[in-house]
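Can you keep this structure in mind? I'll have questions shortly.
Here the complex is missing one protein chain, while the rest keep their positions.
Note that the chains take the letters A, B and C in the order they are written out, and that residue 1 is the start of every chain.
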Amino acid sequence: MGSIFGQLFRVTTWGESHGGGVGAVVDGCPPNLPLSEADIQPDLDRRKPGQSRIVSQRKESDTVRIVSGVFEGKTLGTPISMVIWNEDARPRDYEEIRTKYRPSHADYVYEAKYGIRNWMGGGRASARETAGRVAAGAIARKLLRLGWGVEAVAWVSSVGEIRCEADVETVTPEQVEQTPVRCPDLKVAQRMIEAIEEIRKKGDSLGGTVTCALRNVPAGWGEPVFDKLEADLAKAMLSLPASKGFDIGSGFGGTLLTGLQHNDEYYVAEDGRVRTRTNRSGGVQGGISDGETIYFRVAFKPTATVLHEQRTVTTAPHEETTLKARGRHDPCVLPRAVPMVEAMALLVLADHALRQEPNLRFLTNR
Amino acid sequence: MGSIFGQLFRVTTWGESHGGGVGAVVDGCPPNLPLSEADIQPDLDRRKPGQSRIVSQRKESDTVRIVSGVFEGKTLGTPISMVIWNEDARPRDYEEIRTKYRPSHADYVYEAKYGIRNWMGGGRASARETAGRVAAGAIARKLLRLGWGVEAVAWVSSVGEIRCEADVETVTPEQVEQTPVRCPDLKVAQRMIEAIEEIRKKGDSLGGTVTCALRNVPAGWGEPVFDKLEADLAKAMLSLPASKGFDIGSGFGGTLLTGLQHNDEYYVAEDGRVRTRTNRSGGVQGGISDGETIYFRVAFKPTATVLHEQRTVTTAPHEETTLKARGRHDPCVLPRAVPMVEAMALLVLADHALRQEPNLRFLTNR
Amino acid sequence: MGSIFGQLFRVTTWGESHGGGVGAVVDGCPPNLPLSEADIQPDLDRRKPGQSRIVSQRKESDTVRIVSGVFEGKTLGTPISMVIWNEDARPRDYEEIRTKYRPSHADYVYEAKYGIRNWMGGGRASARETAGRVAAGAIARKLLRLGWGVEAVAWVSSVGEIRCEADVETVTPEQVEQTPVRCPDLKVAQRMIEAIEEIRKKGDSLGGTVTCALRNVPAGWGEPVFDKLEADLAKAMLSLPASKGFDIGSGFGGTLLTGLQHNDEYYVAEDGRVRTRTNRSGGVQGGISDGETIYFRVAFKPTATVLHEQRTVTTAPHEETTLKARGRHDPCVLPRAVPMVEAMALLVLADHALRQEPNLRFLTNR
Partner (left out) sequence: MGSIFGQLFRVTTWGESHGGGVGAVVDGCPPNLPLSEADIQPDLDRRKPGQSRIVSQRKESDTVRIVSGVFEGKTLGTPISMVIWNEDARPRDYEEIRTKYRPSHADYVYEAKYGIRNWMGGGRASARETAGRVAAGAIARKLLRLGWGVEAVAWVSSVGEIRCEADVETVTPEQVEQTPVRCPDLKVAQRMIEAIEEIRKKGDSLGGTVTCALRNVPAGWGEPVFDKLEADLAKAMLSLPASKGFDIGSGFGGTLLTGLQHNDEYYVAEDGRVRTRTNRSGGVQGGISDGETIYFRVAFKPTATVLHEQRTVTTAPHEETTLKARGRHDPCVLPRAVPMVEAMALLVLADHALRQEPNLRFLTNR
């Protein structure tokens, strides 16, 4: 269970890191949306391994094929099924973990839960599963852009101690994509790349944070109580592999302010819209978008795979042993996490967009 | 929409701060669980206003009545409906906000979303709505304690800059309840109380953090991919009024460590269980509990209601104006947030408990 | 579980026949719909016991109270909670069934499922549970009438062997309500009433069918594949107590025709709409409404409660015994089933209306 996301824009992902492939089915995308693989592949290319020196060297083209739901270049309103075949699986790299649990990986808990585990890679816990999410997110991106002009931009805002301060209102995708580390500040990016290369040489890994900005979201998206927009964003982000935290707007830092310092006062903008003078709320009030830029941070722990001997235990009957990881891996997940964060944020927005105002604009004959 | 939480242990809440009352319906609670109002009222008493000097002085007894689903002291397996009548609503306090939006409240976004708003109080955005959650959480608490020995303890870990360091393994409910601020460290608690009283005199407010520990959760609860245990906890916490952030285990701080520093190595405990030597993961791996204590933090912003004149705008046609709040309110939501955090965590755990292993122990005749 | 119905217009019912009361929470009703108890009570009055000689003589006023979600006469878009207190519960009537299973009632299966049973009446299996559905259905009725002019009319089309042929296009609510048996043909109604009175004197019971017509449903409601409009209607009807069958349009009778005889040919109506010359399809094609009147039949078995000694078994340890029912009951459920059928049909339509085209007409300020 748990492989389905969303109420109205509903995504099912499937696939393990070492099996036939991975994929996603999107149910609930409005009809008449122009769509082809060319809309989806760019986001997959940003997520795939092997794209630069500072990420995993597994070679996957991650070529997506749409096998249903699109007809003559437009969505039909029926389920869009997408398939990405695995190409460079190397099960032999994983022989040792057949009988040993990797520390801070999901090997042990999968066995505790299921009594069985696909030991050739991380199974569903592998970052490879996120390819389906990114493919689905690309459809959400197109829907939101054409429907409401919504734009999602995420970037690496810290790697270990190295931080980048960037303006959530103005960072562009082009700035983010300037470097393989996906930090819009070129100088900081250079330091991050060096830190990642250095830690890789040590066989160790780094964590960090991704910041994401969602612009042009109209006021009124999100639900009171349980399905608050920030609640669904938090769930989306904490569902990503290796994520450990989420905060929105002023976030944890905002707990240090007083109410007077923190409140966002309203004014009437020149175009007549109700706006806030500051945006410590992060674009949401009581679970509902207020028309300002939504921005949030996601914390990612350092990659659990390190090329050092660590203490662990064997599968049942459990005995203590040691394990030194092999296999290709990311010394820092942050650069590849950027498109994942965007994808999950877009899935949340698409779902709430349809909950608030089904986009009938694509129904040309109505 | 959005007033239903959970897949198998499913809670629906209803009610506004100023209407007939508030309540909850719990669908999916296993049968044969001993239950009465006496199991629920204590948690409601910890949440209710007027319980101490440092919280809102609204006078509500918050007396819960179970009106279905329990028969001769045991649950029937059918929906448990609980009702709490409103007693001390003072709509006159809100007359001014009929036509003005309170800064950093949900007044404006409710109108943007619905085109209508219950201006007598915060409607569904009021903390009063959480009474239903706390009532439902108390049922989850009993189910989890009797079924698996699970224990949930939360406490105020910071108020503004004042921080409390406490051991997530050992803090007891009794320690937490020693003071009205619900911080287990008596000295720190005293400073927090003083800070809250001081800020109240200034008509301003404070934020802070709550930390929560979930103990004795067996390994194997939670789902891979979207419904990870930490993802559902994050959603639950960000669904609480005024919350702005969530992190689990090492959280945001963990992004500063390397993989070697962060990984939790396994060992075999004396009782034969697989345990981890450290617990930076916070009791979950890949979305699934590993048998260690689950712990997380929640950030709450300072209360938006402050007794100062602030700039804002009127309802349509929008004009700029000012507003000075009246009405009873909390100068700091943290003390009352403690039972809310516990309740939401317990609802998440009850749901995942039933997803993994329906508690058949209560079915005495099987 | 299983007490929640609908995806977007979502109803939760609660309550047993012998407990505090029964009720419903409607989550997802659009805001700004004019609504008061006066919109709901008439349907409840048609459902309640004691309304005529030919139904159960239990005395319940079934007075509904709206306790949330409505403000100054309009819906808020938030959950609408409705409560109906039980008034005339007579638990003593049920003392004998504490230890004996009534034949063709749910006593035994509830114990098999839950290991516990509210033996004072039928618990959730009682027709009393449907009061919450009828209350929710009345809200759906108002939404659909104001939003799209949709009209739902059901009637008793057979009692035992006595059948009424009526035109699904023209039967009016007034015709149905002319007699307590709710059959629009006065002569047939008289025969039905006599048959019910006669069977009651014998301590026996009768079954029959209800036919329902849904008019002015626009083309395009319903989903392909699993959530077909007729599939959700079928589920809705088979969820009613004592129902045993459902067919739509030509139904079981249509299996005797050939394709040429059965097909509904299209034409262009004077108003330019695409219409069908016949309506054997019953207003749906492939799960989606085609703009013609939707009509279907529901079969109800004869009431299981009969005032005769029947063979049965005791609760565990099971021993064979006999049981002669006492307590008030309906000699024929059909007259009271009419508002239940309408209510469930309206809930299905309201849900699919919102799935296809959220009714924004009530949002006056947009």
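Just so we're on the same page, a contact is a pair of C-beta atoms (placed from the backbone, for glycine too) under 8 Å apart; a residue touches a chain by one contact, two chains touch by 3 or more.
Computed from a predicted structure; not experimentally measured.
Chemist: Residue by residue, what part of chain A touches the chain that was omitted?
Modeler: Touch set of chain A with respect to the missing chain: 1-4, 8, 10, 12-16, 19-23, 25, 27-28, 31-32, 65-69, 71, 74-81, 83, 111, 113-118, 120, 123-124, 316, 362-366.
Chemist: Extract the touching residues of chain C with respect to the undisplayed chain.
Modeler: Contacting residues on chain C, toward the hidden partner: 1-5, 7, 13, 101, 103-106, 108-110, 112-113, 122-125, 129, 158, 160-161, 199, 204-209, 219-228, 230-239, 241, 243-252, 254-268, 272, 274, 276-277, 280-282, 284-291, 297, 299-306, 308, 310-313, 318-320, 355-356.
By definition in this document, only the chains that are shown with their structure count from here on.
Chemist: If you take the mean of the Cα atoms for each chain, which one ends up farthest from chain C?
Modeler: A
Chemist: How many angstrom between the C-alpha centroids of chain B and chain A?
Modeler: So the centroids are 26 Å from each other.
Chemist: Could you tell me the distance, in whole angstrom, between the mean C-alpha positions of chain B and chain C?
Modeler: Chain centres of chain B and chain C, defined by C-alpha means, are spaced 38 Å apart.
Chemist: Two-or-more-chain contact residues of chain C, please, as numbers and ranges.
Modeler: 78
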